[in-house]
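One protein chain omitted, others in place.
Up next, chain A:
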Amino acid sequence: MKEVLRRYGPGLTAAIVALCAFWVVMLIVLPQLLMIDFSLRPSLPPAKLGGPEDVYTARNYVTLWNNTIHRSIFLQTIWASALVTAITFAVCYPVAYFMAQVARPKSLPLLILLLVIPFWINELLRTFAWYIILAFNGPLNLALVWLGLLDQPVRLLGSPAGVIVGMVYVYILFMVFPLYNAIESLDRNQIEAARDLGSGWLRIHRRIVIPHAKPGIAVGCIMTFMLAAGSYAVPALLGGPSSRWFTEIIYNWFFEGGNWNQGAAYAFILLVLCVGFILLMMRIFKVGLTDVAK
């Protein structure tokens, strides 16, 4: 702080601090507080607002507990998001390792370009592309039948598998780049030293590469999980009644049920869940906030 003051003088420092404070208070703290306040009040017609019935209550939170369908969708969302995170990690780790340690520096820009190009297209459009690929008479089913892996086409759209595939694809970059950054900073001699001491590849990854890449793994998993848990477009397009996402329930409370208080409570529960997940990940990978901020 003193450093900033010395460098920019009192006027500019005050302006910077004020802007930061405005950002944090107006755009993060106040809306959240407002939402918490909403979530703790009953949903009332405008006439009764501020009346004797407008009191603080935990009723909106209890709803989730009592509504078995919502509860199971909530749990399913957590489970599916964790699964998406795990699958994304499994897909991205080899790619990131290859880019960071194996690929020749010359071919690296091309590889990164190939990864990034699909993401120049809007997320909705990319999801629609999967809609076509996964369709009952779509190319994936056709290929699987032609290869003899399936006797007849299966319904992929509307199934949890379809949603998970679509999400893994959408969030790949959020996993690949943190992993790449982390693995890239590993001295190649360490891998060679382990190999020279007789280690096989599995052990090299388990004992050398993954421990080194931990902060990157944590960042990738946190981002992927948060985005997956908060995703709306992919489950809405690729999912069906059997694969509803918790965000869809929240959306329904707000815009179809007109019950903002109930929606706010659900949204807040989802937020708490995500924060809990971050803390858990940081605990598992033994990384601090400063590691993640890198």
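Just so we're on the same page, a residue touches a chain if its C-beta (ideal position, glycine included) is under 8 Å from a C-beta of that chain, and two chains touch if they have at least 3 such contacts; residues count from 1.
Rule of thumb we're sticking to: contacts and distances are computed from a predicted model.
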Practice task
Write down which listed name, "Spermidine/putrescine ABC transporter ATP-binding protein", "Stage V sporulation protein AC", "Carbon-phosphorus lyase complex subunit PhnI" or "3-oxoacyl-[acyl-carrier-protein] reductase", is the UniProt protein name of the chain that is not shown.
Solution key: "Spermidine/putrescine ABC transporter ATP-binding protein"
Completion exercise
Sole touch to the unshown chain from A:Asn122, A:Gln190 or A:Ser242: residue A:Gln190
Fill in the blank from the handout: Only one of A:Lys48, A:Arg71, A:Arg155 or A:Arg207 touches the unshown chain, namely A:Arg207
Handout entry: Sole contact to the chain not displayed, among A:Thr63, A:Gln101, A:Ser199 or A:Asn259
Key = A:Ser199
Completion exercise
Omitted-chain footprint on chain A covers residues 187, 189-190, 192-200, 203, 207-208, 211-212
